[in-house]
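Mind having a look at this structure? Questions to follow.
In this view, the complex is presented without one of its protein chains, the others remaining in place.
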Amino acid sequence: MGQLNLNTVQKFYGTFEVLKGIELEVKNGEFVVFVGPSGCGKSTLLRMIAGLDETSSGDILIDGKRVNDLPPVKRGIAMVFQSYALYPHMTVFENIAFPLRVEKMPEEKLKAKVEHAARILHLDQRLQQKPGMLSGGQRQRVAIGRAIVREPKIFLFDEPLSNLDAALRADMRIELAKLHRQLQATMIYVTHDQVEAMTMADRIVVLNAGEIAQTGAPLELYHKPANIFVAGFIGNPKMNFLAVTCKGVVDAGVEVDYKGQTVVVPVRPHAGLVGRTLTLGVRPEHILLGAGDLSLTVTPTVIERLGAHTVAYAAIGGGEGENYCAMLPGTVAIRPEEQVLTGIRAADCHLFDEAGIALERRVELTDIDMGLLDPAAA
Amino acid sequence: MGQLNLNTVQKFYGTFEVLKGIELEVKNGEFVVFVGPSGCGKSTLLRMIAGLDETSSGDILIDGKRVNDLPPVKRGIAMVFQSYALYPHMTVFENIAFPLRVEKMPEEKLKAKVEHAARILHLDQRLQQKPGMLSGGQRQRVAIGRAIVREPKIFLFDEPLSNLDAALRADMRIELAKLHRQLQATMIYVTHDQVEAMTMADRIVVLNAGEIAQTGAPLELYHKPANIFVAGFIGNPKMNFLAVTCKGVVDAGVEVDYKGQTVVVPVRPHAGLVGRTLTLGVRPEHILLGAGDLSLTVTPTVIERLGAHTVAYAAIGGGEGENYCAMLPGTVAIRPEEQVLTGIRAADCHLFDEAGIALERRVELTDIDMGLLDPAAA
Amino acid sequence: ADQEISFIACGDKMQPAHADFIKKWEEANPGYKIASEVVGWAQCQDKVTTLAAAGTPVALAYVGSRTLKEFADNELIVPITFSDAEKAAYYPYIMDTVTTSGKQWGIPVAFSTKALYWNKELFKQAGLDPEKPPTTWAEELEYAKTIKEKTGIPGFGVVAKTFDNTMHQFLHWVYTNDGSVIDGDGKITLDSKQNLEALTALKDIVPYAEEGPTSYEQNEVRAIFLDGKLGMIQASVGAVNRLKETKIDWGVAALPLGPSAKGPGTLLITDSLAVFSGTGVEEKAIEFAKFLTDPENQPIYEAQEGLTPLRPGKAVDDMVAANPYWKPFIDGISNGGPEPLFLDYKGLQNTMIEMVQAVVTGKAEPADALKKAAADLEQFK
Amino acid sequence: MSVQRSTVIFAWILLLPAVLYVTVIVAYPLVDTFILSFTDASLKKTTNWVGWANYDKIFNGTFAEVIVRTFVWTFFSVSIKMIVGVFGATMLNAAVPGRALFRVLTMPPWIVPMAIGIFMWGWMYNGQFGMISGMLQNWGIVDGPVAFLARGSTAFWATIITDVWIGVPLVTLYMLAAMQAIPQDLYEAAWTDGAGRFYRFRRITLPLLIPSMITMSMLSLIATFNSFDIIWILTQGGPNGETTTMIIDTYRTAIGSKKYGEGAARAVLICIFLSIFCLAYFRVTSRLAQGDSR
Partner (left out) sequence: MSQPAMINRYRWYELIAIYAGIFVFLAFILSPFVEGFLVSLKPLGLLFSSPYKFWPENGSFDAYRTMWVSVPGFARYIFNSFFISTIVTAVVLVLVVPSAYAFARFKFRGSGPLLAAFLAVNMFSGAVLLIPLFRLMRTLGVLNTYFAMIVPGVAFLIPSAIWLLRTYMMRIPRELDEAAFVDGASHFYTLRRVILPIAMPGITVVAITTFIGSYAQQFIFALTFNSKTEYMPLPIGLYAYFGRQEVIWNELMAASFVGIAPAVILIFLMQRYLVAGLTAGAVKQ
């Protein structure tokens, strides 16, 4: 069992409110990822759940029991630190065995457990080495091994992959996902890497300045961001934003005007939108070459060719620097400083009001397998 | 002017040969990126060019002059360190001004120069702060500023972005590319991040264990890797490799057999290939859903949904772990543990002989703007 | 410029008397200047030696007479001639303390003798006659035992710390039993019947001495006595002034005598002014030193410092008349013995201390300790 | 090549002042001492070459006993210093109110002139008037006065304790610094795994302090081996020579008895012993460094 509830959890450092009344429920066996910009309070929240930092107000419940005043070990959690926090003077075996030694587990049982964990993590060959002799990925696995052997109800990870290089990170991502399937334990994972968040989470919690900006399944956040912050934060390269004016509300959605072009965005309208300035968002990967429902002629300043994609950056009216980005598949024949026509499909657009709140999209469901959007139905 | 030649440059540490006779010519104004796995000698080579490490044998020529015995400043190079190496006790202004102070430049001229550099790098507002108060990206720019003011012939960068998070890295990438255009200086850039290499380089030098594996424009490396090492190293996720048998040589290319399916790969054949075991390579992004020239039914074990793409990993015959990876566009309705049919187009395939040397591909030129392949023609 | 005569005095500051004399002498001897330096007791000797060893001796220095032989043997100091009249003016044996191989090597400047102090109050408490101090070792031992047993307070102060006066205190026993350490011909006479008796007596009295004698030197033992926690001690006249500040009812008498004694005895310790060679002002230094210690000036200094007088005379008689407690200190002189002169006096000192400590702590029997020490002494002559 | 050479030259330029200084002021007297050890130098104006005689004499005398005693004394002093220092550092490292003040209060033994500190201990050890004996009597633990410096057995330990006292502030300070260099997350990880305070100390703090402890104990060993003032002021090597260490014996020979030649030979021996120690130390640490390369 590893069910977690946070009830209006607050955290103050002095008078500075780092966390502003977090409400969250994590189901048993769920893989929840906390994302958010640097300094938004991810680590603080994780450390509070772990019991390393104190909770200023609000309750933390694990399996329905209030644990605010319990030390970490009594909460049934295990934590994997960003720095791994391996004991440099102990062998891999002793590092993994540490929690069991603390419990004074009989030698034989301990050995079996450690070896079992090592096998899962492909560390069997390394048990007698010291952490200093391991590669980053191996160290990471030792840190996980130390968490596994305790068989905790909840695993906490604080940016565990941030020290690794890209290739290793991709490998570790896959291994962690498999581990989760294998152990069926609740996992809470902090990262600022979106790829990690998108690929591993059952549910993503987006934090912004100490508040939850949105909670939802990865693709829900991708396709239906609740506000402009989440829309900009999820997705790489970042979503493009254009200032548009609301012309009117029609059956199919909201009709907006961008520099004389009119387009109907299929979103659920509010009352009293007409005439107001809205923000239209579109992801770089949804920009097409050639005309679309909305067409923009831009002069790319920087073109990045990644082989599989070509990413073009351009500056369009207002704002400094490149604020328009298109990610086109394969190798495309565009050149810097040469005008090119790009198009946007109305169905790919997001619309946000002045407060940054999204108007709910009527997503073309043919595009998404709804079963995937709702993990419970899977 | 900033033209660089390396003539059979070797480096020994003790008896260990770190660099094995490197031959390279860098043209004036070129942006050359060194990539390669960790420990292959990238930093060593860069430090030898800079004059920080001694050259064991061979000549380093800058603008035709042998500089082996000159100190860095006399070589007309500037270097940006991975750790930035900012002086923590000096303000941003003083950090940037440091090389000029060394030259004893008159205060007024110095001030003008530093301010000019700061403006280019958008650091005008930060000149009086200390490095400790800056964000990673700003620090990076200060380090570049320090290099710019000297107006060197050649810039050397050693993994300058590796300490930054993904978003900042993308921004800095663009800024560096613009800077290169602006200054028209020769730049040599070490990284192990492929996206950086692909997007910024005029030419990429792939190093492997102290030797140059291939030199070429980014897309040339992507489309026509000279050997299996480069093929696997360039591109993310990594290229898939399948063991095939050569059936025969036909006009259109080489006919190979993979588990009973026959496909003709459009490559220039060698003599005496028939009957030998070759390696067929195909990039994940070229794998299609449904049948192709070569069809594989696989059971994905891990599926990563990134919103813009769906990446599926599967294990196919031989080898441990997932050795087959497909990157499919958008959100695709596939599920783990459910069989799916994937196809490969013959034109997307690469073929390598037993020694790992590529058979030259007859690339479908309609796919690639050849002008882009050859920067000189652009 | 003036010729400088460097002068190292020991103590914390220049004695007012000496400061006066220096001024007077400088006035009488224009062209000469006394450059005096005062060095603390603990380091005085070492500093003088270091300077001499390094080849920059001082002209004149205040040293313990026991070091003279060593200095003389190494030709670091010059001999000093005394006229017979000058010699005769001193108490007997005083010249002996500065004489080796027939020459005098220093000018005596300070003199001390020892006597027995006893605590009348403790004697009373122990049922002893408070006005009757012991006169023999046997009595001394018996009284000490009685005091210890009756009052629980140690009866006698034994000095046995690793410190120079441990040897001095043992020599009290030696010289009150007609013993000696070395004879005039340089023969070691330590291993004798008299000295065995002395060492045995010391050993016998230890059980009635303060706890842990090996951790107390002379002044510390005196402090215990001043605190009323000791029945008897052997000490110099300096204790008198301190006793006057306490409420203790005390008496002082000549040191008790051993079985082989031929008469009263005490240890004679002198300090001398030594003149170092190689300074170019040796003559003047001698002149100055004699001036400091001449019969006119010396008593003024002695009075200020509370020292035993070097020379008999009317002044001394007057002093004894005025302060009867002086009597045992003066009387002892006639049968006293000098600190033995050895080439390596530190070696002598260490050997003697080791011997005393071995006996006091019960590590060795007196006879064995004596034999071993006598053998060891041979190398230090 | 030339770049390389210029750095080497620069390095030597930087070193030159200190090297010259130490050479002139210390190395010269050292060499002098070494030469002296083969002569019969004394107060005499002339000295003669005596070859190995001085060394012969040392080993034929009671010196072997002194050597053993010196080792034992040094061993206990250094060990206790390290134990007390680590203990003190641990206490001062605890996040409790007042620790800044407590840290300052650790320093005085280091600041006070050594001789004065020793005199204060002399008072403490005094049987009749001292604090320890006095308190023990007041509390009725002992009957009569106890003179700690009167017997070899107690004096030996008393001098060690005083040496420990003088050395502890610096050890504590270094150990405190070393402790603070241990990353906090190691403790948090262990705590999360349920390790209690003592367990954390035993399994994490102590092992990670070992390299610092080795360095510190070597520096402390050199100082302790040469510790002179303490024994000299408290016991002068007595009683019965039971606190005589090599340096005391050397001083007694060279400065006391003015046998400069024999004294120099003893000083050279001390240096040789210490060098062997330090060599062994470098071996051990380099092996340790290889062991867990970080």
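We call the chains A, B, C and D, going by the order they appear; numbering starts again at 1 in every chain.
Just so we're on the same page, a contact is a pair of C-beta atoms (placed from the backbone, for glycine too) under 8 Å apart; a residue touches a chain by one contact, two chains touch by 3 or more.
A quick note: this is a predicted structure, and the numbers were derived from the prediction, not measured.
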{"item": "Touch with the omitted chain, as defined above, among B:33, B:50 or B:144", "value": "B:50"}
{"item": "Footprint left on subunit C by the chain that the document does not show", "value": "10-13, 15, 37-43, 47, 50-51, 53-56, 219, 223-224, 226-227, 229, 238, 245-246, 305"}
{"item": "Absent-chain interface as seen on subunit D, which is shown", "value": "7-8, 10-15, 17-19, 21-22, 24-30, 32-33, 36, 84, 87-88, 90-92, 94-96, 100, 102-117, 119-121, 123-124, 128-131, 133-135, 137-138, 145, 165, 168-169, 173-174, 176-178, 180-181, 187-188, 191, 197, 208, 211-212, 215-216, 219, 222-223, 225-226, 228, 247, 250-251, 254-255, 260, 263-264, 267, 270-271, 274-275, 278, 282"}
{"item": "Contact set of subunit A toward the excluded chain (per top definition)", "value": "12-15, 51-54, 71"}
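The rule is short, and it goes like this: only the chains that are shown with their structure count from here on.
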{"item": "Length of the line joining the C-alpha centres of subunit A and subunit C, rounded to whole Å", "value": "93"}
{"item": "Parts of subunit D lying in touch with subunit C, wherever the complex brings them together", "value": "42-45, 125-129, 144-152, 155, 235-241, 252, 255-260"}
{"item": "Complex contact set, residues of subunit C against subunit D", "value": "46, 49-50, 52-53, 70-71, 74-76, 160-163, 210-216, 220, 223-224, 227, 229, 344, 346-347, 350, 353-354, 357-358, 361, 363"}
{"item": "Subunit A residues within the subunit B interface of the complex", "value": "38, 165-167, 170, 173-174, 177-178, 192-195, 198-199, 218-219, 222-223, 234-238, 283, 285, 301-302, 304-308, 311, 313, 322, 327, 329-331, 333, 335, 367-369, 372, 378"}
